[in-house]
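Would you mind keeping the following structure in view while I ask a few things?
Here the complex is missing a single protein chain, while all its other protein chains stay put.
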Amino acid sequence: MLTISNYVKAKTPEEAYELNQARSSRVMGGMMWMRLGNARVKTVIDLSELGLDQIEESDNVIKIGAMCTLRQLEECEALKEMYGDGIAESVRHIVGVQFRNQATVGGSIYGRFGFSDVLTAFLALDTFVELYDGGTIRLSEFVNRKPDKDILLSLIVRKSKRKFRYESIRQTKTDFPVIACSVVTGMVHGKETWYFCVGARPMKAALLEKQWEIPKDVSEEMLAEYARQAASEFTYGTNMRGSAEYRRHLAEVLIRREMSSILAEGR
Amino acid sequence: MEIQFILNQKQVTAEIGADAVLLNVLRDLGCKSVKCGCETTNCGLCTVWIDGKSRLSCSVLAASIAGHEVTTLEGVAEEAEEFGSFLAGEGAEQCGFCSPGFIMNVLAMFRELDSPGIDEIKEYLAGNLCRCTGYMGQLRAIQKYMQAKKTQKMAQRRGEATA
Partner (left out) sequence: MMAAAMTEKMDKKQAGTVKNPGKLRVVNQPVSKVDAPALVTGKAVYTNDLAPSDCLIVKVLRSPHAHALIKDINITRAEAVPGIECILTYKDCPDKRFTMAGQTYPEPSPYDRLILDQRVRFVGDAAAIVAGTSEEAVKKAMKLIKVKYEVLEPVLDFHTAKDNPILVHPEENWKSLCPVGADNKRNLCAHEMSESGNIEEVLASCDYVIDRVYHTKANQQAMMETFRTYTYLDTYGRLNVVSSTQVPFHVRRILANALDIPKHKVRVVKPRIGGGFGAKQTSVSEVYPSIVTWKTGKPAKIIYTREESLIASSPRHEMEMHVRLGADKEGNIRGIDLYTLSNTGAFGEHGPTTVGLSGHKSIPLYGKAEAFRFTYDVVYTNVMSAGAYRGYGATQGIFAIESAVNELAQVLGMDPAVLREKNMVREGQVMPAYYGETARSCALDRCLKRAKEMIGWDGKYPRRDMGNGKVRGVGVAMAMQGSGISGVDTGSVAIKVNDDGFYSLMIGATDMGTGCDTILSQMAAECLDCELEDIIVSGVDTDTSPYDCGSYASSTTYVTGMAVVKTCETLRAKICERGAEYLGCSSDDVEFDGQKVTNLKTGDSISRKEIGNRVMCSSNAPLSANEAFSSPTSPPPFMAGIAEVEIDKETGVIELIDYAAVVDCGTVVNPNLARIQTEGGIAQGIGMALYEDVVYNAKGKNYSNSFMQYKIPSRLDVGNIRVEFESSYEPTGPFGAKSIGEIVINTPSPAISNAIQNAVGVIIRELPMTAEKVYRGMQGK
């Protein structure tokens, strides 16, 4: 059970940060997960008046405020233009419209949940997080940090000509994923680079980077071999939704399909 | 703490705890249509609108809605009755316990989407669980309601044209 003694709507990021330094303070996102935990929170800090609920596009980046909802991500034209339907695909299975009107990007990323679709999607892209105290760091670095008392202000995705795919397997359509995979490819420092991200293994999403030059007309067998290679570099676990072995197989299938789809687009 | 917000077009004041959830505050304010089916944001029974958007009142901190506008089924009674008659026309309310949250999200959908197709409807309403009906009757009711509205609009336009 969650109990809260004080509720504060922070007026500035400074105020939010200062309040959050107390051991029993917590920053609230959409309250989807925090509510389900057992905690005695002295002060809950609401960031909703800090203007963090906007998605801003500039020449080089798309900046997603921490308080943006998953529904905003789903409907964001800028992200769609840049990365196709993949971003919407990564969130549209999450419970329902009402849930996605409420769950925040900041909450999803900060929580670093094993089941997180949002994390699985953005980890594969060229993504940074903007922290109040810690500055702007790579999402891949943030993911492996222990939760601390900093404030997550926004998610920054660098625009680039990368191709993005997202796929997941679920038991019921709106359940947590049994497995979720994103694949991104593009030129990095002049080299064709592939990023693979697998979430819900059921451990939290992890990222794999490969400098693979794959011809657009690669044979099915070769492609399968690449996918096998990529999938084999992740670890998998067993829970109610699937065994480690099955998850590894699914990751391989999804990665192959996503790579194939990207290559087909290039043809 | 005391909060003020607009509930069904009326300014209201409520004395609440910092951890009070909106669902309970609304029920205490007399909006008994708002139901709780799961506590874990999976069922959609507690759906209300906050500033016009469908949200799950079971996981909204009441403190956070100060100054915002909340709408429950009681606030859209006429529309609910109109759509509800189509639902009842199919027998698709059955036990009725999920009807208020469902109807709130259906009405939100009509505000957001223009003549949605079957797949769009299903996806938009996927967060509204129903254990009685198997969902088919709800879909029939929505389709018939949309058709009736369309006919109504066309008749109106014809009326305006001839006037």
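When the chains are written out, they are named A and B in that same order, and each has its own residue count from 1.
Note that in this section a residue touches a chain if its C-beta (ideal position, glycine included) is under 8 Å from a C-beta of that chain, and two chains touch if they have at least 3 such contacts.
The model shown is predicted, which means the values in this text are computed figures rather than measured ones.
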| item | value |
| --- | --- |
| From B:16, B:87 or B:109, residue that would touch the chain that is not displayed | B:87 |
| Positions on chain B contacted by the hidden chain, ascending | 32-35, 37-40, 42-43, 45, 72-74, 77, 80-81, 83-85, 87-100, 103, 122-123, 125-139 |
| Touch list for chain A against the chain that is not drawn | 1, 96, 169, 171-176, 178, 240, 242-243, 246, 249-250, 253 |
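Here, only the chains that are shown with their structure count from here on.
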| item | value |
| --- | --- |
| Distance from chain B to chain A - Cα centre to Cα centre, in angstrom | 30 |
| In the complex with chain B, residue positions of chain A that touch it | 2-7, 9, 28, 30-32, 35-36, 41, 44, 46, 48, 92, 95-99, 101-102, 173-174 |
| For the chain B and chain A complex, residues of the former touching the latter | 1, 17-19, 21, 40-42, 44, 47, 53-56, 59-61, 63-64, 105, 108-109, 123-128 |
